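A single protein chain has been omitted from the complex, and every remaining protein chain is retained in its original position.
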Amino acid sequence: MLRTLLAAALAALAAPALGQRLAADVDCKPTQHDLVYDCRIALKEAASRKPVAGADVSVGADMPSMPMAHNVRPVKAKPAKEPGLYTARLELEMYGEWALKLNVRSPVRDVIVKKIDFRERP
Amino acid sequence: MLVDVVQNTLDGLMLGSAYALLALGFTLIFGVLRRANLAYGPAIMLGAYAATWVNLQFHPGVLVLAAVTIAGATLAGTYVERLCFAPHGRRGAGDAAAIASMVGSFALWMQLEEAATLWLPKHLYGFPPLYDGPPLGLGPLTLRVEYLAMLACAAAACFGLHRLLNRTRFGLAVRAVVDQADAARLAGINVPRVFMLVFALASALGGLAGYLIVAAHEQVTPMLGMWSTLKGMIAMMLGGLGSLPGAVVGGLALGLIESHSQWLFGPQYRDLIAFLILFALLAVRPSGLWAMLRRSPAPAP
Partner (left out) sequence: MDEYALGVLTNVGLFSFLALSAYLLLVAGEMSFGQQAFFGVGAYAAGIGTAMWGWPLPVAALAAMALGAAAAWLVGLPTLRLRGLYFAMATLAAAEMFRILFELVHYQRTIDGELVGPDGTQGFRGIRWVLERGIEQETFLAAVWALVLLVLGAFALVERSRLGATLRMVGEDPELAAVLGVNVARVKLGVAAAAGALAALGGALYAHHNTYVEPRNFDIMLGVHSLAYALIGGLGTALGPLLGVALDIGLLESTRVFQGYRMIVFGGLVALLLIVRPRGLLDELTVNRVAAALRRRRTA
């Protein structure tokens, strides 16, 4: 416990690491089931726009008004055929605007938030 | 310019009549039971959702839809009363009971909202209008018929409640309970039943307000629950807690404030100004606008 505290304190005071930032394009399409969506994620490096392959990405979702109320359990995104492309199936509780949280654990630690408005089929 | 001011004032009064109707039901509960009902809006929403469902299945006429909304709201309201207010005992039995009722009503707020969205999950449902025609024109001004109906209903409700409270035996019982609940009980009045009936009446009023509002907007959304509770509470506080004429005054005032603020400063500032005025009023004159107008002190908080 003390060690984690010390580690946190040291990390806090350490010089900032050069941000290896990532960027993502997310496109979610409705499936035949209501409130279930198939999302395609294109993950790339923010600066060079190079696709990032073999990443450990999970996708979670939360509704902005009342955080944690309609929280969606994060699902691991599966790599698609092209490098840098991943797919994930999201099951939402309600229609409306959701904030998708892409949690990347490797090769670089990053968090990307994308706001998407999920509307019912007309 | 003058036309704009008058039009805004008219718009404000019409908007305010919706708020006044909402506030009447809320105030009835607070004035008699001395409790805040946070599930008020959601009960109305459930009534409106019931009417929406009926509309989707059967497309009935205006009167049926209104009746369904009122019935639904009354049923939901009675459910809330039985579960959250009746068990917590007598009026003025201390802060703890009042807070417990309020938190209970918050819990049921969440429950009713989720039930409604599970029943009808879409973000928006169309609702047939009350009056399918163009708005009335009065020279350069426009008046929407639905809002005139709301104003008429708010006035009628206020008048009707006044008659009920002052000219009927039931009203006498209610006033006795408001005055001194223990003495009323000793005099043989069934206080819990009075509470239940007042609550049902308030919920019915809310249902009426809800029907008129969704018919005027021609749509129903899941936001209706919180919106109704919020507007009802704000209007009630503006007018003066626990006062029926205050509820109407507060509702109309809120409508006027919103209408003029929006025109003067834009939609973003509309709510900001309304809240600012409410905050300032509470800081300086918590007894509300109605008491200010009559220049008499309202009952102490």
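Letters are used for the chains, namely A and B, taken in the order the chains are written, and counting of residues starts over at 1 for each.
We take it that a residue touches a chain if its C-beta (ideal position, glycine included) is under 8 Å from a C-beta of that chain, and two chains touch if they have at least 3 such contacts.
Quick caveat, the model's predicted, so the values are computed rather than measured.
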- [ ] Indicate each shown chain that the hidden chain touches within the full complex.
- [x] A, B
Task: Per the touch definition above, residue among B:V6, B:V54 or B:A107 touching the missing chain - done: B:A107
Task: Selected residue (touches chain absent from view) among B:L21, B:M233, B:V249 or B:L289 - done: B:M233
Task: Which of B:P87, B:G126, B:P140 or B:G160 contacts the chain that the document leaves out - done: B:P87
TODO: Taking the full complex into account, find the residue in B:A115, B:A176, B:M196 or B:M292 that is in contact with the omitted chain.
DONE: B:A115
Task: Absent-chain interface as seen on chain B, which is shown - done: 30, 36, 38, 83-84, 87-88, 95-100, 103-104, 106-115, 118, 226, 230, 233-234, 237, 241, 268-269, 271-272, 275-276, 278-279, 282-283, 286, 301
Task: Positions on chain A contacted by the hidden chain, ascending - done: 1, 4-5, 7-8, 11-14, 16-17, 19, 21, 46-47, 58, 60, 64-69, 71, 73-74, 93, 99, 101, 103, 109-111, 113, 115
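Here, only the chains that are shown with their structure count from here on.
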Open item on the list: Distance between chain A and chain B based on Cα centroids, please, to the nearest Å.
Closed with: 42
Open item on the list: Which residues of chain B touch chain A once you look at their complex with the stated criterion?
Closed with: 117, 121-123, 222
Task: Partner chain B, residues of chain A touching it in the complex - done: 34-35, 94-96, 119-120
